[in-house]
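Note that one protein chain is taken out, while the other chains of the complex remain in position.
Up next, chain A:
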Amino acid sequence: MYDNPDLARTTVTRDIKIAAHGCQVYYGDTHAIRDVDIDIEDKTVTAFIGPSGCGKSTFLRCLNRMNDTIDICRVEGDIRLDGEDIYDKRVDPVQLRAKVGMVFQKPNPFPKSIYDNVAYGPRIHGLARCKADLDEIVESSLRRAAIWGEVKDRLDAPGTGLSGGQQQRLCIARAVATEPEVLLMDEPCSALDPIATAQVEELIDELRGQYSVVIVTHSMQQAARVSQKTAFFHLGSLVEYGETGHIFTNPTDPRTESYITGRIG
């Protein structure tokens, strides 16, 4: 099936983390997502690509029920995290979001100190039993987000005073501090310069060791660089989903090919 036996091997060894079947999303009367079926694997970086307005961010936000905050938004179909339906009535979205963390397009640190930014999640989830525990979580999260060295001397400084790239890494540190199993990233580098982008991408590659990472991106180069699997969305439908190398070198769908070669989008 695959040209590259190496890719075929990695595919079979990974477990399915999130499985979506027949997913539909409506904004009022607008049918924003049509019939999306996708299996997102554990310990993998999955990239969602597609032209603006194709629904990739909307679908991403379905995965941790952030769409619940929008009144007119309605989600149908079946999305399972480790086999459990996340839209089941018994599921508390707050618990779900602790498991499925999110990093947003625009860096959005709380207007509090760097320490408090990272410590907020562990605090509200009761992950730390004492101050020393919390200090340790903050330090390890900041280390994992590759920002510890830059901020360790000014943990009391406001998080909003950092540069854009630092703020985004701080947001990533904040997201990993709650020990999520899946990390959703909605165009995390769109507001960053190339150097900061490179740092965040490196970070994403490291995070893959522990989490399933789903990243929405407008940059096809970025998708090619950081992801193992790529999903191409167009006009609310999932057009093609497969190994990143496969999608970029040998797309099956003509629409994917046109997008990748820059003819649509």
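Throughout what follows, contacts are C-beta pairs under 8 Å (C-beta built on N, C-alpha and C of every residue); 3 or more make two chains touch, one makes a residue touch a chain; residues count from 1.
Operating definition for what follows: contacts and distances are computed from a predicted model.
Participant: For the chain that's not shown, choose its UniProt protein name out of "CoA transferase subunit A", "Phosphate transport system permease protein PstA", "Sarcosine oxidase subunit delta" or "Acyl dehydratase".
Facilitator: Record says "Phosphate transport system permease protein PstA".
Participant: Out of A:26, A:87 or A:110, point to the residue that touches the absent chain in the complete complex.
Facilitator: Residue touching the absent chain, from the options given: A:110.
Participant: For the chain that got dropped from the picture, name the residues of chain A it touches.
Facilitator: Residues 64, 66, 69, 71-72, 94-95, 97-98, 101-104, 106, 108-111, 120-121, 124-125, 158, 160, 171, 174-175, 177-178 of chain A touch the chain absent from view.
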